[in-house]
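Removed: one protein chain of the complex. Kept in place: all other protein chains.
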Amino acid sequence: MIVEMSQTADADEARALQETLAARFGAVHTVWSATGRLVVCHSAGDDAEPGEVAGLAGVRRVVTSPGPYHLAARALRPAGSRVRVHGVEFGGPGFVVLAGPCAVESTDQLARSAEAVAGAGAALLRGGAYKPRTSPYAFQGLGVEGLRMLGRQRAVSGLGVVSEATQPEEVAKVAEHVDMVQIGTRNMQNYALLKEAGRCGRPVLLKRGFAATAEEWLCAAEYIMSEGNPDVVLCERGIRGYGRETRFTLDLAIVPVVKRLSHLPVVVDPSHATGVPELVVPMTLAAAAAGADGVIVDVHADPSAALCDGGQALLPDDFKALMGDLERVLVACGRELERP
Amino acid sequence: MIVEMSQTADADEARALQETLAARFGAVHTVWSATGRLVVCHSAGDDAEPGEVAGLAGVRRVVTSPGPYHLAARALRPAGSRVRVHGVEFGGPGFVVLAGPCAVESTDQLARSAEAVAGAGAALLRGGAYKPRTSPYAFQGLGVEGLRMLGRQRAVSGLGVVSEATQPEEVAKVAEHVDMVQIGTRNMQNYALLKEAGRCGRPVLLKRGFAATAEEWLCAAEYIMSEGNPDVVLCERGIRGYGRETRFTLDLAIVPVVKRLSHLPVVVDPSHATGVPELVVPMTLAAAAAGADGVIVDVHADPSAALCDGGQALLPDDFKALMGDLERVLVACGRELERP
Amino acid sequence: MIVEMSQTADADEARALQETLAARFGAVHTVWSATGRLVVCHSAGDDAEPGEVAGLAGVRRVVTSPGPYHLAARALRPAGSRVRVHGVEFGGPGFVVLAGPCAVESTDQLARSAEAVAGAGAALLRGGAYKPRTSPYAFQGLGVEGLRMLGRQRAVSGLGVVSEATQPEEVAKVAEHVDMVQIGTRNMQNYALLKEAGRCGRPVLLKRGFAATAEEWLCAAEYIMSEGNPDVVLCERGIRGYGRETRFTLDLAIVPVVKRLSHLPVVVDPSHATGVPELVVPMTLAAAAAGADGVIVDVHADPSAALCDGGQALLPDDFKALMGDLERVLVACGRELERP
Partner (left out) sequence: MIVEMSQTADADEARALQETLAARFGAVHTVWSATGRLVVCHSAGDDAEPGEVAGLAGVRRVVTSPGPYHLAARALRPAGSRVRVHGVEFGGPGFVVLAGPCAVESTDQLARSAEAVAGAGAALLRGGAYKPRTSPYAFQGLGVEGLRMLGRQRAVSGLGVVSEATQPEEVAKVAEHVDMVQIGTRNMQNYALLKEAGRCGRPVLLKRGFAATAEEWLCAAEYIMSEGNPDVVLCERGIRGYGRETRFTLDLAIVPVVKRLSHLPVVVDPSHATGVPELVVPMTLAAAAAGADGVIVDVHADPSAALCDGGQALLPDDFKALMGDLERVLVACGRELERP
């Protein structure tokens, strides 16, 4: 249950309301939002009569949610929410293409990739400076130096940049250099990291854990949002399956499923899901047709020399061709490419 | 390995070739095709040098295939194959919409559904007369009476009809009344049924088993094709997954995966995959964008009264709206609705 | 809901009861059993008050079941059922080891395997005469000749024999030569085959489909039982999973799960589940400790020459060692090896 306070409520009224609710429901969780102060009663309180609460002083409205998440629930914002990143909007009519190399490897590599994705019409540049790798002996990213390279390409290309934080300590550093902080699939239930992302002041791209349910994913978003950050964009990136032809099983139906459960924008990562460049093109188009709000695509100027996941990256020319196909599908669906 | 004989080869040459191959590779499997006689050397023979065979008398060409299937392999027909059903073509530029109720329940129900799907522009009418049901006590279909109803609606609507056979004995009966014989997901490895479908003289719609690999699926197609029937259309209908919001996990990436491995057309069943009418629309559009050759959609004039899977059926009006959306996406992809 | 008739009820009373139930619940399904006539009201009737039915003339007792299956439900036989096969009993204190080659290949091969498994103390000999194979070009079994070889080894070894039927037409033939008819994993939802097995007069070993739920599996058993055959033994043989080290994921917890839902005995096939001989030993012991009523183990005198699944077979000496280990675990669990 979410209790939204009236914007005219003052600090005394807020405190009084919290005390009343705490007395009735036990611990309550308070979140400040741009549109007022939200008070989230934890799930245990959901057997309450909303009417009982709606009449309390300072209450603007009461929203009940079906699951264990509240701030992420569709019921809170039935029209859907929009998330702005460096002049680009997720969740509106525009479809956001994030593209770039899996890992930032060098100034030159990043510059060539940035030029390619900007030239083809992508809205945001992505690149990993901190790479969570299965093996401790694999390339782990350039760290702060990589973030600085991203910052420079941001200035050159004019594109907003997105990069991943893999532990709580990295969040502030990443947030300082980039426009959107990514939480990776392995860290979807790294709660300390999620909370830090909830306090970083930047929009967050939250990848689905590769065996997460819709509920677990939305609860992960709730961790971020309950720290006061409403700007979460979800990203489906494939779930573990038995097939051997692709790295993961892209679960496209989760896009409309999650959009019914939540107001948050949803994008799709066809590159990590399939691991096969030839499949990235049809799956990008399918994601657009399924109603996703964007895609995140691996593009590398020289995939065979990539230090991480090169096998799945599109070449610049193939990416450019994809953007043309994508634009036609979007128009057919009443949408358009979001431009930076 | 597939050895394709020259069309000018006579019976003596054919026999001589078979004997030579048998002496070299052990048992060989011979299939007659419209374009000549194909001799399939079983997989054990794939360590042979194709050049060794290509020089034998009566041999037109030798094709090697990477998997345990040969006739279904892309290598045999790199340009893809087309399957015609009552004036409609799968695998060409047209996108085939099969629609209708999950089960034939009555003359009136079928007539109303047929009118709705024909009016909305579907290419083929589907309806089950023999229903494989999880429980022995559930409605098992109207049998021959259902087939006759389909035959009558075929005459009235002008649409070709598709219906399922669930055991070898039913195949000939189904083939007599309908234009395309469906093999269901539970029967994908019912080899006696597949062989019978290979001898029935009708195109076959082969659903993927709900935990089948691409290789197992194509081997099932091979069972049909190795009996002399080249007209197989594959149908992805969702695989078993851990999600609770949908009945199955629609594996859309299997469409381009299978199209790379095989020349056979591939369609998608978003109704059985999701079990949720609201998800059928985005998943149909996504299937089109992913490169599928068609979809099969549950449409029922009165879903709440359906005897089988009513919960997933689209209402006629929703189906009509879907067809409009679909047409726009197809045009954007350089395709068009296949018209009956 | 199951309505069990009094044994003293005569034909007129039976008919009258069926008519009364049909008028109240729609179609009812009648099964004759050794202990009287069971009338199964289909699931739609389960909203009935049992008390309402219990008072009808000729009714001995009324049992309600939680799922869509009735005859297989634990509620019908809370103490569990026992299934006898050639002097061996499943479901009692004894633990039944079925062993032998995956496929019958020759008189000599079968004789050597039978001697090995009999010598090591197995209770039943298994061997496939009809083999459902993924590829149409793979060895499909010796057919009737294989059944005759099994019959001869039955006489020589004194062991009861078990073999698979893969299509309805084969059931009678298999039942004629062997003591127990196996239904394979691919055919768990081949309903025509299940019904034929329900009329064959032999106990049936029903393998779980490799992506079947407990409910689907028990509904498959219900298909057999609703034709009048109460002698069904369930067999867990691994489900499809993402792991690459084993062929399937052995789901041992399904043993106690199914035993709580159903009164039927349950055995485990560690050979097909893992596909790795070294894993067959620990998984056999684990199955015994988990409460299974037996195991079915691939044993081959010369695995490297096997025509089917040789890679997973135990050598006779390894099987003998396993039997010793198994016996100790069984004793620790208060059970013992069932002896032929």
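Should a chain be cited, it is by its letter among A, B and C, assigned in written order, with residues numbered from 1 in that chain.
Criterion: a residue touches a chain if its C-beta (ideal position, glycine included) is under 8 Å from a C-beta of that chain, and two chains touch if they have at least 3 such contacts.
Source: prediction; values computed, not measured.
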Options A:21, A:162, A:219 or A:314, residue touching the unrepresented chain: A:219
Of A:16, A:75 or A:211, the residue in touch with the unshown chain: A:211
Touching the absent chain when the full complex is considered, from C:30, C:64 or C:249: C:249
Touch list for chain B against the chain that is not drawn: 240-242
On chain A, residues whose C-beta touches the chain left out of the figure: 27, 29, 40, 42-44, 68-70, 132-138, 166-169, 186-187, 189-193, 195, 210-211, 215-216, 219, 222-223, 226, 239-240
Contacts of chain C with the absent chain, listed as residue ranges: 211, 213-214, 239, 241-246, 249-257, 260-261, 273-274, 278-279, 282-283, 285-291, 325, 328-329, 331-333
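Note that only the chains that are shown with their structure count from here on.
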Gap in Å, rounded to a whole number, between the CA centres of chain B and chain A: 38
Inter-chain centre distance, chain A versus chain C - centres from mean C-alpha coordinates, in Å: 49
Contacts with two or more other chains, residues of chain B listed in rising order: 211, 239
